[in-house]
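Submitted below is the structure of interest, expressed as structure tokens.
Note that one protein chain of the assembly has been removed; the remaining protein chains are unaltered in position.
Moving on, here comes subunit A:
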């Protein structure tokens, strides 16, 4: 059964519409990540779920019950804030206990719950300290502990890792994932970091300007973006998105990418796609392919799909250790390919690339909608 349902949600601040008709359905135990650039409305959406912001239009249901009119404390949710929001005047133990105390849980039961959560998060030694005496990572743990201790139906996380340094962020990311696996509680998590979204989510919702762009599993969102924005936003390094002309050569439909020197590179598309691109022959579309789908022929996945080999000029080579990124110039833009480390690059700077056309996507350059 759908556990958290958001139905045609609108939120306006005065004249500005921040959320424009959001529909979401989250199953119990799901890990939903709301992701998008800053100002896209993801935090506002989270705040409306929490009850900290009122709703202009639409309905939010938790476990089948309409919660629009309920106060945050009545929705059986717990929230972890970006700034942690630990009460500065209370010890860690008191911080953990505050929510339980407000709900009238007796003292011995509170103590037991605190002990349990402190053990789970390994913060037993910090219980008597004040938030001011803790490091960033410790504060983060306490903030999570404060949410965990109440055993709510839904956890809400508002960019919880954005104040941590890079290494700690990766550690805490794993920790959150592990907690979710152990507890199985439904989580709604806001972030602007698409890697965080990919690693944590069981479902991703991508927002832009208050409109839901795509809602699906991380694999789906990554491999099957519904529009140009999603394709560009998800993945690092970003997907190559270049203008290309749809052409018919020797009976095969394909895309022609302008090269810097010798004309255009013709890449025939796979069968299913060819039908959909039929109408576009002679017109320009936006061709998209992820860097890892453009690689050296030996590393290419021979089993999967349709490989097209071509020689391109490597304008820049970026070895990262594990992989080597080769930047070439196609369709008038920089075009990144991901090769194995130590891939052979010829003396004159030319490199042989295999394009995995099975993993290519095509967009309407005008409105960014997906064609195929």
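Descriptive notes on the structure:
By definition in this document, contacts are C-beta pairs under 8 Å (C-beta built on N, C-alpha and C of every residue); 3 or more make two chains touch, one makes a residue touch a chain; residues count from 1.
One rule holds for everything that comes next: contacts and distances are computed from a predicted model.
The unshown chain of the complex is recorded in UniProt as "Glucose/mannose transport system permease protein", chosen from "Competence protein ComFA", "Glucose/mannose transport system permease protein", "Amino acid/amide ABC transporter membrane protein 2 (HAAT family)" or "Heme exporter protein D". The chain not shown here is touched by just one of A:98, A:266 or A:325, and that residue is A:98. Only one of A:71, A:167 or A:303 touches the chain withheld from this view, namely A:71.
The chain omitted from view is touched by exactly one of A:82, A:115, A:276 or A:306, namely A:82. Those residues of subunit A that touch the chain absent from the view are 50-52, 71-73, 77-79, 81-83, 85, 87-89, 98-99, 102-103, 146, 150.
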